[in-house]
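Inspection log for the structure reproduced underneath, given as structure tokens.
All protein chains but one are shown at their positions in the complex.
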Amino acid sequence: MIEPPRTADVGIARLDVDRAARTGTPEVVFAGGKSPAETVACLAGLLDAGVPLAWATRVDGPTAAAVRDRWPAAHVDEAARIAWVGAPPDPVGEVLVLTAGTSDGAVAAEVAATLTASGVGCRRVDDVGVAGVHRVLAVAPDLAAADAVVVVAGMDGALPSVVAGLTDRLVVAVPTSVGYGAAFEGLAALLTMLTACAPGVLVVNIDNGFGAGVAAARIVRSVRGDRVDRGDQR
Amino acid sequence: MIEPPRTADVGIARLDVDRAARTGTPEVVFAGGKSPAETVACLAGLLDAGVPLAWATRVDGPTAAAVRDRWPAAHVDEAARIAWVGAPPDPVGEVLVLTAGTSDGAVAAEVAATLTASGVGCRRVDDVGVAGVHRVLAVAPDLAAADAVVVVAGMDGALPSVVAGLTDRLVVAVPTSVGYGAAFEGLAALLTMLTACAPGVLVVNIDNGFGAGVAAARIVRSVRGDRVDRGDQR
Amino acid sequence: MIEPPRTADVGIARLDVDRAARTGTPEVVFAGGKSPAETVACLAGLLDAGVPLAWATRVDGPTAAAVRDRWPAAHVDEAARIAWVGAPPDPVGEVLVLTAGTSDGAVAAEVAATLTASGVGCRRVDDVGVAGVHRVLAVAPDLAAADAVVVVAGMDGALPSVVAGLTDRLVVAVPTSVGYGAAFEGLAALLTMLTACAPGVLVVNIDNGFGAGVAAARIVRSVRGDRVDRGDQR
Amino acid sequence: MIEPPRTADVGIARLDVDRAARTGTPEVVFAGGKSPAETVACLAGLLDAGVPLAWATRVDGPTAAAVRDRWPAAHVDEAARIAWVGAPPDPVGEVLVLTAGTSDGAVAAEVAATLTASGVGCRRVDDVGVAGVHRVLAVAPDLAAADAVVVVAGMDGALPSVVAGLTDRLVVAVPTSVGYGAAFEGLAALLTMLTACAPGVLVVNIDNGFGAGVAAARIVRSVRGDRVDRGDQR
Amino acid sequence: MIEPPRTADVGIARLDVDRAARTGTPEVVFAGGKSPAETVACLAGLLDAGVPLAWATRVDGPTAAAVRDRWPAAHVDEAARIAWVGAPPDPVGEVLVLTAGTSDGAVAAEVAATLTASGVGCRRVDDVGVAGVHRVLAVAPDLAAADAVVVVAGMDGALPSVVAGLTDRLVVAVPTSVGYGAAFEGLAALLTMLTACAPGVLVVNIDNGFGAGVAAARIVRSVRGDRVDRGDQR
Amino acid sequence: MIEPPRTADVGIARLDVDRAARTGTPEVVFAGGKSPAETVACLAGLLDAGVPLAWATRVDGPTAAAVRDRWPAAHVDEAARIAWVGAPPDPVGEVLVLTAGTSDGAVAAEVAATLTASGVGCRRVDDVGVAGVHRVLAVAPDLAAADAVVVVAGMDGALPSVVAGLTDRLVVAVPTSVGYGAAFEGLAALLTMLTACAPGVLVVNIDNGFGAGVAAARIVRSVRGDRVDRGDQR
Amino acid sequence: MIEPPRTADVGIARLDVDRAARTGTPEVVFAGGKSPAETVACLAGLLDAGVPLAWATRVDGPTAAAVRDRWPAAHVDEAARIAWVGAPPDPVGEVLVLTAGTSDGAVAAEVAATLTASGVGCRRVDDVGVAGVHRVLAVAPDLAAADAVVVVAGMDGALPSVVAGLTDRLVVAVPTSVGYGAAFEGLAALLTMLTACAPGVLVVNIDNGFGAGVAAARIVRSVRGDRVDRGDQR
Partner (left out) sequence: MIEPPRTADVGIARLDVDRAARTGTPEVVFAGGKSPAETVACLAGLLDAGVPLAWATRVDGPTAAAVRDRWPAAHVDEAARIAWVGAPPDPVGEVLVLTAGTSDGAVAAEVAATLTASGVGCRRVDDVGVAGVHRVLAVAPDLAAADAVVVVAGMDGALPSVVAGLTDRLVVAVPTSVGYGAAFEGLAALLTMLTACAPGVLVVNIDNGFGAGVAAARIVRSVRGDRVDRGDQR
């Protein structure tokens, strides 16, 4: 049986200090529903518990300011809405991050920052939507060079279906809320990706660049032999 | 003001006899919710009113038998579930009908039979789904030769987005109920097509091969100068 | 096989420079999710690549100001939220644009400006909702004079069903988000139009005046013999 | 305060014997989820309690047989799926029942049988869909002669919007589950009717011919001065 | 055949001047999607065409100010968001308007103002929700005195089911968007009312106090013998 | 820390043998997606592990036959679709189970059988729908005598709102799939119950009589002081 | 028959003064859709009618200020958005309130304040989400010590399924609107809780901390023998 992991109680939260040891990814603070002070408290709690890199997602302006105020050397990526305190590990491997359109850029930025924080390399190619399908074909060399692929697309969400037919890399698809009307805040893209006619497409929540980045990082670490607790093979 | 059109009362229905004169397409019997006898009665009423070709859609086995019983020379297309009495006009022009997969064939057959009944030529290319996107690129010459394009696709419904980026022909997109789970009986494909990132995609109801065929026929007749009541241009 | 089209890389976007050659419509900038500077950069990139008319949709106030600041001669249609740099081609043909109510005017304006930018003539008749159905019958001469019809309607979205029963022209239906409660931001109108009892109705996304305009322009150009690459007829 | 009404306990049900005295309509047995024996037991309980006309809706074949077996003189309307024991009152007034298409006939039959059982006259005109809008205009004299109007329509459900713009009679709209795809089992028609651009449209549940009939009967009885317990006017 | 009604063209709208003659209710301006100037223009157009009472719904503050600026004697009901110019007819009959809770008051105010503008009497009883069902039983004398009943309820929308079991008056049910979570902006109440276990409940759109008022007014006028064009009875 | 509970591996399942010790309710076999042989194997596994009463829900005819074939003394409640082997404990306390209509009887039977198997008394009163609200008031003495109340209702699902306003007992609400059209297979009743205007209503899944019975049994056991592992009170 | 309860008419509301006598919980003012003055008027009406503790939920800043202005000694819990005038009863028993994450804190605060106002003890343990499942196992002693459990969770809403498998206490599950994308404002968590694989989970509306608190208080009072009107047991 697994040893019960330690938690750090910071009043408003019960931080899962050993999560990195179990899953390869530390507990990351979701700043979305928290006040700046709460996010700062959580980051401080993680640092106190010895986490080498404490980070938060969905960081808005006031929270970014509060983080910088407490830790002047903190890194804040405004496009990605991610902030961290500490130094990310050196990157290994490479994930190719594709966007269907320029408007998907904020979510792609969250993917990229998550990869960086996770110590994984990232290469971005933007605006390769299927309405000009030759732009997709043109990224074939990038696909071959990557350890995994993340495809970010809103509106019709058709790009992962095409990409997954061109590569044997795992394709992580991120629907975005870009669009209007029948896009229904990303629902159209989500359904498209779930029903992609090409197998090998795996889907995360709408606008969830963080989840896609974590998953892609796990793949890269697996490929690169950098696993947490590799057991004996049967 | 338009002359009030004539109607033929056959008890269970009030047939819109002059619809072909107004819209280029005669009233077509939707056999879906009708008994075989009701469908036969409607077809007979149209023929009595002088319609040159009386036809019905969503014709199941018993209705097809009843039609053949009454008019031995009737034409029945079982794949398309369409039956007609009389001779269709000679075909003009050409509509290219593409399917994403073999399972979309029944709907494509309805498109094709509708075009034939409407006196318009049809060319079908099946199974050109985007998971093997080179199959789509290979139909470029067919696109250039067509007056209009109908794209039939279920599951992710991504094909029209790619096709519309390759041609200046009007693309009529037909979502189908092919798929399972998050395909939600065609809803996923419908939303994909409505949010297609390439403009020039026009959408009909799920599995509505008849509507797509009628619309494509109108385009061809417009292109070929075969309109009902062409007024003076301003 | 088609020649791989050229793209212009402007950093944030990969512009599909040859799209007009392929589809008859150039790449148009969707300003919706972009900053004013990004929209200006995309327009500049298109102009640099030799596009005769560079335009953008969903242009809000700040973006309009940025466009005018860069190109003082730019045309901005505030009602339509469309801006362009360059001169549209002389109009050919005529599309009839109908609205069900005054509140649908903004979407109709987007249709009209798209037609103008595409070099196609436009005639608008507003507020012909079916609650006063004689207003619909009164547009019969306009229907006869048009090359295609665009119907813009919110709330119950019933107008296209009536119009398509009066004409052989193709009817492009645009549901709008006008209404409240069970209108569900345009969903009610969308479903009504998809299930229109009259065939020949083709539907675009909610509030998608741009898509409707592009499609109608393609019809007119087909009718007027002004196609991109008309192949040999079989 | 109202006298607590009597109920008749028949084991499986607690019949609301005084409902006709309170509401003008007796408790009617919904045979939908009941066995033939249960429906018969409920009807018998109502008759035992002195109800002059005991009736049931959603009566399928076996239940109809069981009713006839118990009461050979029972009236069964198979199209309407309604059965009753006893004699309906003589009809007063007239409700006009319109259908958009022949496939809506079963629901219209339920409306008509409900009116008959309620002692109200009924006039039916079928197949007046808006795709041939002159058929709607042709019923104007029928509208003027009616005390109330019930409009039954599936698919796009657009008919009530047009009818309500032509009359000052109350329009009760019944969406039906006729159609496929985006008709979503009557949801499209339901939303259309709820958002009808003409005021004065009141809506009942999908396929609820019984509810529409009861409501229309109440209107007629009000107009004809045949109310249950008319209090003093203030 | 009906005489084609006149329309008044005011540029942005095509006013249906004869609607009161056809339907008993004049065209009423929906100010929702219009600018203050547009609403004023529509009201002026109706007055110019001789309408005795020109009114608008969904009137916000700026529009109310614009109306008062143009017609200082205009009546503005801020709770109901309704404004009118001219004098309503003397009221006849009485409609009982019930609300389930205090928060439903704005919609009930729209019902009441619509009745007043339509020349029909109104009696309001608020806050009679079914959680204290004796409050509902206490309105029995009011039900008996009314010509029709309008029930306004959000959240669970259960009140019409109870009321319709207590009266033979027609019950017009108005779901409101009051509530949160699974109330889904009024959808829960709407579905409850459509599936009410008591027949005789007729439903309008969410928050549509105007539509409920118009319908109730039609009932009262029918009962009171004040119809537009009563034809001969068959 | 809790002792890791034992599981019994029967090949197709991993039975949670100690669940009764933890939660007061043993693992109960959901026969829904299982073959008759699989259900028998699970019941046998539970009996082998020493469970005093092994039972299954959603038992159809073939499974009931297989159970009886293996254990001739097994108890099968066909209305409730529940079967058990062994003897239930003597009942303590009393739960009042109300249904809105006769068609809700199958779900109420599942509640009742679950209570019996759980050793809790049950009193059923059927057909007390709010359309005859005095029937609800008449059960007030039954409410006062009960330890908890379960209310089973389909269609509008309005009954729990009224009941919860009459009692201080906990009200467990079970929406049923009884109804048609906008009842949407129980969704309407579910939403009504979740938004009930009276607090103290707790909701289970549609048609989930088992879950309601388990919850009600827990309440009774708490009231009667019959808890699994009552810790010290703080 | 129950004595008709008294109501206090304060103009905008009809207060259900005897509700505490019937249900154990007094009428509580839902300040959500009310102005500060209206909420104050309702609280004053309740106090005038002799209610010992008058309270309101969904109290925003201005309303809180208005309450304090009128009753300087009023208690306002800003996190819970609850205010009351008067003194709550001494607490009996204990409810354990768990949250899955820190962002669920506002809803948990509403549960806690409701319990306090209801005279029931409360113990809160926050941030025990299942992603670190050992945190859940660690609360086993708290479960054993509680009379009932309330679980508050957004996003995947998985916590109640795990908790209900560890205890025989009743588990009241509160979905929250925390999350984004496919969380659909709490719908995902709501569906998860309704389909929880562990029986004994009862669900309230999204973000309905008040309803959960009232229900939990009823359980505690039942267990502690503190019921309103305990009838004779059969």
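Which chain is which? They are A, B, C, D, E, F and G, in the order written, and residues in each are numbered from 1.
One rule holds for everything that comes next: contacts are C-beta pairs under 8 Å (C-beta built on N, C-alpha and C of every residue); 3 or more make two chains touch, one makes a residue touch a chain.
No experiment lies behind these values; they were computed from the predicted model shown.
Novice: Among G:192, G:208 or G:222, which residue is in contact with the omitted chain in the full complex?
Specialist: Of the listed residues, the one touching the omitted chain is G:192.
Novice: Of G:26, G:105, G:129 or G:213, which sits in contact with the chain we cannot see?
Specialist: Residue touching the absent chain, from the options given: G:129.
Novice: Write the list of chain G residues that the hidden chain touches.
Specialist: 100-101, 129-133, 136-137, 155-158, 161-162, 164-166, 179, 181-184, 187-198
Novice: List the chain A residues touching the unshown chain?
Specialist: Residues of chain A in contact with the hidden chain: 1-2, 16, 19, 22-25, 28, 93-94, 121, 123, 137-138, 140-141, 144-145, 147-148, 164-170, 172, 190, 194-195, 198-206, 210-211, 214-215, 218-219, 221-223, 227-234.
Novice: Which chain B residues would touch the chain omitted from the figure, given the whole complex?
Specialist: Looking at chain B, the ones touching the missing chain are residues 101-103, 105, 125-128, 131-132, 134-135, 137-138, 178, 180-183.
One rule holds in what follows: only the chains that are shown with their structure count from here on.
Novice: So what's the Cα centroid distance for chain B and chain G, whole Å?
Specialist: Taking the mean C-alpha position of each chain, the two centres sit 57 Å apart.
Novice: Just the number, please: Cα centre separation of chain C and chain E in whole Å.
Specialist: 36
Novice: Would you mind pulling out the distance in Å between where the CA atoms of chain A average out and where those of chain E do?
Specialist: Taking the mean C-alpha position of each chain, the two centres sit 51 Å apart.
Novice: For chain E, jot down the residues that touch at least 2 other chains.
Specialist: 1-2, 4, 16, 19, 101, 131-132, 137-138, 164-166, 181-183, 190, 194-195, 198, 205-206
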